[in-house]
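Here you go, one structure.
Removed from the display is one protein chain of the complex; every other protein chain stays in position.
Let's turn to chain A:
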Amino acid sequence: MNRKKDKGFESPRPFKLTHQVVCINNINFQRKSVIGYVELTIFPTVVNLNRIKLNSKQCRIYRVRVNELEAPFIYNDPTLEVCHHESKQRNLNYFSSAYTAAVSAVDPDAGHGELVIKVPSELWKQGDDLKVLKVYIEFSLDQPKGGLHFVVPDVEGSMAERGAHVFSFGYQNSTRFWFPCVDSYSELCTWKLEFTVDASMVAVSCGDLVETIYTHDMRKKTFHYVLPIPTAAPNISLAVGPFEILVDPYMHEVTHFCLPQLLPLLKHSMSYLHEIFEFYEEILTCRYPYACFKTVFVDEAYVQVSSYASMSIFSTNMLHSAMIIDQTPQTRRCLAQALAQQFFGCFISRMSWADEWVLKGISGYIYGLYLKKTFGVNEYRHWIKEELDKIVDYELKMGGVLLHPTFSGGKEKDNPTPHLHFSIKHPHTLSWEYYKMFQCKAHLVMRLIENRISMEFMLQVFNKLLSLASTASSQKYQSHMWSQMLLSTHAFLKSISNVSGKDIGPLIKQWVDQSSVVKFFGSFAFNRKRNVLELEIRQDYTSSGTQKYVGPIKVTVQELDGSFNHTLQIEENSLKHDIPCHSKSRRNKKKKIPLMNGEEVDMDLSAMDADSPLLWIRIDPDMSILRKVEFEQADFMWQYQLRYERDVVAQEEAISALEKFPTPASRLALTDILEQEQCFYKVRMQACFCLAKIANAMVSTWQGPPAMKSLFTRMFCCKSCPNIVKTNNFISFQSYFLQKTMPVAMALLRDVQNLCPKDVLNFILDLIKYNDNRKNKFSDNYYRADLIEALTNSLTPAISINNEVRTVDNLNADVRLILEEITRFLNMEKLLPSFRNTITVSCLRAIRQLQKNGHIPSDPSLFKSYAEYGQFVDVRIAALEALVDYTRGRLRCVFADMDQISPSDAHKFERSSAELQWLLNLVQNDPTHYVRHKILGVLCKNPPFTKTTDSALCNEALVDQLWKLMNSGTSNDWRLRCDAVNLYYTLFGLTRPSCLPLPELGLVLNLKEKKAVLNPTIKPELGVSTVLDTPASIGIHGVGMSYTTVDEEPDPISLGVCGVGQPPQGLKRKAETPLGSPPEPGQVLQQQDDDGRGGRFKIRFNTMEDEDIDMETVHDSQAFIHQHLNLLERPSTPGKEPPSVEQSLLSMPATPVPSFAKETTSSSSKHGGDHGHHHHHHHHHEHKKKKKKHKHKHKHKHKHESKDKEKDRDRDNSHAYSNSPASGRSLRSPSLSD
């Protein structure tokens, strides 16, 4: 535990950032490009600050100046391509460690960064008196693939008329994608943000809008924001678009923004935001920390909701009209989540990644309190149970989720979670699912803490944290004060102990410092003689994801005389616990039975065991342990529990348990619950499905009409004609949800032939037929969608006769009816689309189910058209799910018997393979990030094959493709890369995929030709490559082009960047390397003559001609900067710079800035760039570093070679390379030598 270490916050950086200016003076929607500059005000904290490391990804950096002096810089992003040898390893373990190393190498929390700026030597002397440094960086982004998302609908009109907009997004620290910064949650500073946008647009960003000023030509305006509260860069965001503006009618400092035409929806959807505000401010006894709040609703959102300092970005699909029922609670929940994160997450930031759980925990916890207040205790407890079940299932399946990981010394070997196929050391290496579960566990643990110290203390702690932060935030320039705004696990625990005086150490140790959950098995016996309940509680703590629990556990026993709580102590060896019973007298006639809540009820006790006074027993009823309980009690006890226990969690547990007891008594208990209007509607909904299961289990003895039919008729059909449903009136939401659910559950009924009973199907068809929503004030789209789902559920596999081809003629009569409904629904949707196209979604699922069951020919083309970009996102996802299912479903039937593959099967296989390919292409190319993420997610959930099953799909080409995808194809989206890793894991497992041929030296996979060839060029280097394959080396060398197998589309990013690291030393450095040094990062070396070795390299510039950016814009912006900063001595702008070879060769620093290690002496690592040779003797670092250098040297050499090879092929494309957004330059910068 290094918790003691984080007592006082120590910045990993040799400087402190106090203020940052971000100015984006041009946003071009047509080209999807952005131009701007940042200026960071930093205080060095060491005497000789010679190097500043910042984060920046995919930005093209034009120039860097420190205190108005040109500064050389180096730009290297090792995460672009994780493993840069075409190694044949293909082993996920290897990849994961390499990826972790790459992320670590630029981790701002460790003081690293992609951008290394050399402080001009003139300023070093100043360093003694620790003067302020201003780091000024000009940058641009061209078609960003991450960080900023442009939505530009392809219609007529101006950008504003088209509803074009752009917004920032990302998972965790992702601000570096759109401007250079210290992308850490623990580096706070104040902000000045300026955005110049078209006059018809609005730029919404963090902080207070100070003023909006037209530009001189009056065609644009500049939004000036000031954020006086110290804020971390990852909490900065931006949204620009032709937004409609709504000032909240209740709170004028809150402003809402939505896309054109959606204002009425925005008005309705935001009408209750003020209540959420009031709630949080009240419980936290703290005002909302920012002066204003903005909500922006954007299309193609990355996540449903993301919170930034004083603003939140939502998916526009959250908006709804007053007619929509189902979306309303969801939208409210999202708003509440967003607001909770404003307090904990944005205002209070985290000290390190290991402290993330505190923030997620607190925001999740107070969000839970909001749920409890707004939706009621039942809903809250139901939610807690749901979340608990989720985390328990996940941990039991995947292994533990660790909230507070500690890494001693950063050694890879001390992996606290060896069971996972990814590292949890960084947020960016986590699988998305794990992160969701992490958040879930965090808030559950907060609830456990609340259970322990009481809610009052809990809220006091929060209040204390907030007021400390609040005081700190108002301090100016005393940056050490600002660390009060950073929350650490330690500070949180200390605060708890101060406020409550209680020691929650064991609790923290159990749930926070340790992963896994507890699994209990309970059973009991009643000892009549002793009148004692002998309870046995066993634990499983050996299987994956489980841990041993020692401590108190609450057991509630409902006896005839009342309900009694017992606290038992779970100890190492004791399994049995004797609990004395209170009820001596058996069956006092007609006596009411007191319940836990004081209520007294009459019960029919005839079902009971005559000898025992026990009605039911519950273990850990308050869910105060993260556990799974499997408890055995008699069926009648579960039935009593269902009927009479008032806790919804108990009722739900009883329902799940009753599935195993298909008896008339269970049936009766469930039916009674269904009819009971006081009962929580979600319990009743669950009872529907349980009843269906029981009915199926009892099929031979079932009496009367199909389950739920008469009930439904009684509740929702006309009195006079029971086969006709009443016209819709959804004014009572409980009834509405029940009405929606019952047909869905009923359709799951099966008769003895395992078919859906005819009268159930007819009943559902009648419901559709007589559905009449004309007099309803609510939309019935969800109801109709559920009716289609019911039709889907009624489907059973077709009786297939010798693989006959499905035609219209041999269509089953029932299926024909179903198909007719679906066709009509789907067609009507084109004319009158439903909210969020719920009907289409249901129809697509139904069609896939029809195909899957062999009723209609299996054909993916329909789904493909619905999966296209341009369909509503829900529809796309549904279609993609069907397509994923198609790749899988096919294979299962085709390869059931591998020996009998007929030509037609082979054809089918080809189709499956083609579909999979189609999906993977979409993952790489789809404009919507969410869809890309979702495809991989769905593929993981429903994989075409897994590591344990055999499939013809599993072949080298696929391995290579996926490998490439996670290695370099997804470098602009942390989440997507982790998704790709997940898929790779699901398909191939941790080790080398079995379908690959055994590794052989010299064998190189050639993706392009899809075969393995002996590669003569790579052969001599193999020895080196294998040495280089150690993870430790990954972090320091840049991305080289050792990748000999170039894909059809070479990644310009990886090509445009070369390594940063120690210059070669001692090693048999190849003298042929031009200029004796690796190229300047960001520059693309191009050979002029054909001789690969001795050729001279010309440095290509990102000249404006090449870029195709309109020069005026750049010049304007440059001019603006000049004027603004009054910097007139500056040399010519990059845009005007002629691509002069000599000049640039002279001016460029010929070597990378060496060493990422913290050196305070600068002299050791300088190299005369002009002289074309190195002063190797300056390096007297430990051996390890030398080793790195050697490797690095090889990297570069390798890179050149591969580049040479590609050159001819790629010459035409070389412009693209030089335009690589990853390319950075320090043009005309003074040489590094002194």
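Methods note: contacts are C-beta pairs under 8 Å (C-beta built on N, C-alpha and C of every residue); 3 or more make two chains touch, one makes a residue touch a chain; residues count from 1.
Everything that follows uses one rule, which is that contacts and distances are computed from a predicted model.
A.B. asks: Looking at what's absent rather than what's present, what does UniProt name the missing chain, "Transcription initiation factor TFIID subunit 8", "QTRT2 ribosyltransferase", "Band 4.1-like protein 2 isoform X4" or "L-lactate dehydrogenase"?
C.D. replies: Of the names offered in "Transcription initiation factor TFIID subunit 8", "QTRT2 ribosyltransferase", "Band 4.1-like protein 2 isoform X4" or "L-lactate dehydrogenase", the one UniProt assigns to the missing chain is "Transcription initiation factor TFIID subunit 8".
A.B. asks: I'm checking contacts with the chain that's been left out. Which of A:544, A:565 or A:823 qualifies?
C.D. replies: That would be A:823, which touches the missing chain.
A.B. asks: With the full complex in mind, choose from A:323, A:697, A:957 or A:990 the residue touching the hidden chain.
C.D. replies: Selected residue, touching the omitted chain: A:323.
A.B. asks: From the listed residues A:67, A:93, A:523 or A:871, report the one that touches the chain absent from this view.
C.D. replies: Among A:67, A:93, A:523 or A:871, only A:871 touches the chain that is not shown.
A.B. asks: Which of A:729, A:796, A:812 or A:853 touches the chain that is not shown?
C.D. replies: Of the listed residues, the one touching the omitted chain is A:729.
A.B. asks: Which residue from A:135, A:262 or A:440 sits in contact with the chain not drawn here?
C.D. replies: Checking the options A:135, A:262 or A:440, the one contacting the hidden chain is A:262.
A.B. asks: Out of A:10, A:456 or A:859, point to the residue that touches the absent chain in the complete complex.
C.D. replies: Only one listed residue reaches the unshown chain, and that is A:859.
A.B. asks: What does the interface between chain A and the hidden chain look like in terms of residue numbers?
C.D. replies: Interface with the chain not displayed, on the chain A side: 153-155, 162-163, 199, 202, 208-216, 218, 221, 245, 247, 249, 252-253, 255, 259, 261-262, 265, 267, 271-272, 275, 292, 299, 316-317, 319-321, 323, 328-329, 332, 374-376, 379, 677-678, 681, 718, 720-721, 724, 729, 731-735, 769-770, 772-777, 779, 805-809, 819-820, 823-824, 826-828, 830-833, 835-837, 847, 850, 856-857, 859, 861-862, 865-866, 868-874, 1123-1126.
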